[in-house]
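Only one protein chain is missing from this complex, and each of the others stays in its spot.
By written order: A and B. Residues from 1 in each chain.
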Amino acid sequence: MSTSEIHDNPARLSPRGIVRMRRRAALHKFTRSFRHSPSGMVGLCLLGVFVVVAVAAPLVFPRSALDVTQAIANPFQPPSWDYPLGTDDSGRSVLALVVWGARISLLVGLAATVLSMVIGTTVGISSGHFRGWTGGALDRVTDWFLVIPYLPLAIVLATVLGRSMLNIIIVIGVTSWPGTARLIRAQTLSVEGRPYLERAKALGAGHYHQMTRHVLPNVTPLVLANTTLAVSISILSETTLSFLGLGDPDNVSWGSILEQGFQAGAISQGAWWYLGAPGVCVVLVVLAFNLIGRAVEGILDPRAAGR
Amino acid sequence: MPSVGTPPAHRGSRSTVRSHPTATYVVRRVIAAISTLIFVVLFNFFLFRVMPGDPIALYTKGRNVDADQIRLLRAALDKPLGEQLLQYLTNPFSAGVDSVKYNAPVWEVIGPHVWPTLLLVGTATLIATTIGVWLGIRSGWNRGGHFDKISTNVTLVLYSMPEFWFGMIILIVFAVGMGPVPGLFPTGGLTTPGVDTSTPAGWLDVAWHLALPVTTLAVIYLAEYSLIMRASIIEEAGQDYLQTARAKGLMDAMVRRRHAVPNALLPTMTLVFLNLGFVVGGAITIEYVFSISGLGSLTVDALSGPDVPLLQALFLLFSAAVIVANLVADLLYGYFDPRVRT
Partner (left out) sequence: MALLEFDDVSITYHSRGVDVPAVRGVTLSVAAGETLGIAGESGCGKSTLTSTVLRMQPKSATVTGEVRLNGRNVLTLPWGQVRALRWAEASMVFQGAMHALNPVQRVGDQLAEPLVLHNRVSASKAAVRVSELLEMVGLPARSARVYPHQLSGGQKQRVMIAMALACEPQLIVADEPTTALDVMVQAQVLDVLQGLVRELGVGLVFISHDLSVLSTTCDRIAVMYAGRVVEEGPAADVFDHPQHPYATALAGAFPRVGDTRYRYAPSGLPGDPPFPGDLPVGCPFHPRCPGAMDECRMAEPPLLQIGDRRSACLRVHSTGERS
């Protein structure tokens, strides 16, 4: 008997070890199915490219490439060998802007999604777990936020909080959680009806134990699928808010490039490269997250596959 | 289950025939809408007042305001919070303070901007729903076919676009002109200055101005609607009652039209209305890009300053519009779907 067989023998493992092993097997099965989803893999590759670009930005272009005072090229110059994506209204390389913009757009998108997921999952599990007054109130609040139009709410919040990267993350996180909460609540309700939770309750498990040990592991796959889809929405939101001038004034993001181009009259100049490049990046990244999210959803819920 | 002893013929009498949503259903929906509205009003009031720092500074940030205006603002904002709230509740739209930027009551500023937005959003929604639903039905019904593959991929790409970016690209291509494409459409506005909009020529002028923004919005919306409708049709396609319909000898198209579509439309309708917030967002940026002087442009205008009283009023107006539209959708749903009438 080899060592691996000893480890894989459930009889010799603690209950927690069995759980860990089962999860590992599930993860393995998941990655195998994901590899068989062509669109999911396309999305993953696309995303990989952008992550590499974002991480490597300082290696490709020095930060000074973003400095208006150090720009030497002519403004509104169409793509050429020296400037593959042309130049902006102050003669900076659009390629350098787009590469640096990837950092902020991805960072804000991911951070805002994490915030939104934490709020959404907490509210969703709590409103599904606590019946009666607490659950009802949380459900009501979710309903309110679900109905309030998202962009006006974000605009008002961003105005009050002021312009900074942290604030834009907070604004997106705080406005985009209700959809997640609704989804998680429904899943929690179905988990709550299952016998093992009855058993845990009968054995005297506290609310915290029930929610973290029994409900949370069961809603996690759903949260993950939802997360990938939510990132795409966060990135779109960041782009929109930055375009409206509510982004971080000290950093370049794809949205702020679009804002600047629009303000500088790139449309009447016909400077398609200036506006086109950051937009195409947004579309590709958002599309990548959408493709990945749909593939994950399809694996977790085969009935929904291909929707 | 009915009791065993009851003779079958009498059991039918238990189920009364209803053709309208029940009163409880309507009342519950209306109460939910009102509670949301109250929440928005309170949220709107407290958001700008409980924030740390001087509210006056926030209200007048980055603008030269004369001493008169400051005095008025201070008079309004230094009252006790309870009194302010009462005053606010009696007229939430005025916020107790005039628009800082336009130096006029906010509703007077907002009024003329309503129609352009309604015209733009209404036309775009109408076009988008029609085409989107049709696309969704077609691709969902023959799921996995050529049409479905192409349509789903295209709609996914459109769905991933920021609508204002799409609008800017459309502007460059069709209004400014690019390469062989001449600029055929105006770059912005709703009318050519000097044209009388009450004449047929004026209507044509408005249509010519609206063509690009409406197309932009419609294309983005229809991506969303067709994805929703497609999912909905696929959900229905596996249902037993469609087997019944086929077994009856109906042609495939009739099974789809008479049975699948009416069932699939209902969930689509709720989702469409729930996504009205998204529609509003699109209107804001598109009006800004196409310089249409509607509520969206006004919002962006109020942002630079910011003109807080105006912004608050606009937020309230957008929220109220979406809440009311949702209520209407709920009531319509209750009317069309016999299952939710209780």
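What we mean here is this: contacts are C-beta pairs under 8 Å (C-beta built on N, C-alpha and C of every residue); 3 or more make two chains touch, one makes a residue touch a chain.
These numbers come from a predicted model, not from an experiment.
Visitor: Considering the complete complex, which visible chains touch the unshown chain?
Guide: Output: missing chain touches B.
Visitor: Looking at the full complex, which residue from B:22, B:130, B:199 or B:244 touches the chain that isn't shown here?
Guide: B:244
Visitor: Even though one chain is hidden, which residues of chain B still touch it in the full complex?
Guide: Those residues of chain B that touch the unshown chain are 1-2, 4, 8-9, 11-13, 15-18, 239-241, 243-251, 258-259, 262-263, 266, 336-339.
Simple rule for what comes next: only the chains that are shown with their structure count from here on.
Visitor: Between chain A and chain B, what distance separates the C-alpha centroids? Give it in angstrom.
Guide: Using C-alpha averages as centres, the distance is 24 Å.
Visitor: Taking the complex as given, what residues does chain B use to touch chain A?
Guide: Where chain B meets chain A, its residues are 32, 35-36, 39-40, 44, 47-48, 51, 58, 143-144, 156-157, 159-162, 164-166, 168-169, 171-173, 175-178, 187, 230-231, 234, 274, 276-278, 280-281, 284-285, 288-289, 299-300, 303-304, 306, 308, 311-312, 314-315, 318-319, 322-323, 326.
Visitor: In the complex of these two chains, what residues of chain A are touching chain B?
Guide: Against chain B, chain A makes touches at 140, 143-144, 146-153, 155-157, 159-160, 232, 236, 239-240, 243-246, 255, 258, 262, 266-268, 270-272, 275-276, 279, 282-283, 286-287, 290-291, 304, 306-307.
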